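Missing here: one protein chain of the complex. Every other protein chain is in place.
Right, chain A next:
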Amino acid sequence: MTVIDLVMRVDSICKKFDKYDVDKQKNLNAAGDDAFARLYSVVEAGLDAVLQKSEAAKIEKSRATAVATNAEIRRTKARLLEEIPKLQRLAFKQVKGLSKEEREARSDLVAALKDRIEAVADGNISAAKQGGDSAPSASYGGIKFGSTYDGRFDDDYFQQTEESDQFRQEYEMRRMKQDQGLDVISEGLDALKNMAHDMNEELDRQVPLMDEIDDKVDRATSDLKTTNVRLKDTVNKMRSSRNFCIDIILLVIILGIASYLYK
C-alpha cells in the first residue's frame, strides 16, 4: 500500500467519525449561530491566550523579560476589556430562537467573562513584600550590641551619690563618642563597599578585552615567526659568497669611474 492510499484511507475514516470530535463540533456550532456567540468565542480565545502568557510570565526566570511580558499582558487585557461593552450590547439584542432566560444568561456570561479578564495576573502587585527592612544588607542577621542599659534608672532603686552621677555622665559621654566613631566607620565601610563593587565590575568589563588582546597578540606572534623564517631563507640565499664578491668588484668599478669623472 502506498503512502497516498494510506492518507486517503485515514481521511475517509476521520470523516466517518467526525461527529465524535467534540472540539470540532463546538467550533462548528459556535460559528454561524449569531454575532454574540461568535464574538464571545473570539474573546474567550483571547482570554485563554492571555492566561497562557501570564502563566509563562509567572515561571519566567529572567525578571526583565517578565516585566516586558507583564506589560504585554496588560495591553492585551485592556484590548479585551474594550470588547466587553460590544458583547453586552449584543447580549441584549433579540435573536430568533432564543428564550428570555437564555438572554439573561448571556448577560451573566458577559459579566463573568469580564471578571475573568480582570482577574488575570499582570504583575501589578505593589511592592509590599519588603523582605526585612530592618535587616542589614546581605542578610547576615541583625547585628545586636549587648547593651541593656538605657539610662533609665528609677530613683526608687537607689540613692544617687555625686560619684555615681558623675560616673553615669561620663558613661553617657563615652557612649555618644563611640556612636559617632561607629558612624564614621560605617560611612567609610560604605565607601569601601562601593569601591569594591565598582572595581569588581570594572575587572569583569576588562576580561573580554584581555581575551581579545590575547588572541590578537597570538596572531601577530605567529605572523612574525613565519616572516622571520622567510627572511632568514632570503638572506641566506642572498649571502652566497659569489654574489658578495661580484657586488664588491662592481662597487669598486663605479667608485673608480666616479673619481675619474670628478678629477
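Observations, loosely collected:
Just so it is clear, contacts are C-beta pairs under 8 Å (C-beta built on N, C-alpha and C of every residue); 3 or more make two chains touch, one makes a residue touch a chain; residues count from 1.
Methods note: contacts and distances are computed from a predicted model.
As stated in its UniProt record, the chain not included in the shown complex is "Gamma-soluble NSF attachment protein", which appears among "Sestrin 1", "Gamma-soluble NSF attachment protein", "Small ribosomal subunit protein uS10m" or "Eukaryotic translation initiation factor 3 subunit F".
The chain not shown here is touched by just one of A:Glu118, A:Glu172 or A:Glu187, and that residue is A:Glu187. Residue A:Asp198 is the one among A:Asp198, A:Asp211 or A:Asp233 that touches the chain missing from this view.
Interface with the hidden chain, as seen from chain A, comprises residues 63-64, 66-67, 123-127, 130-131, 133, 137-139, 187, 190-191, 194, 197-198, 200-201, 204-205, 208.
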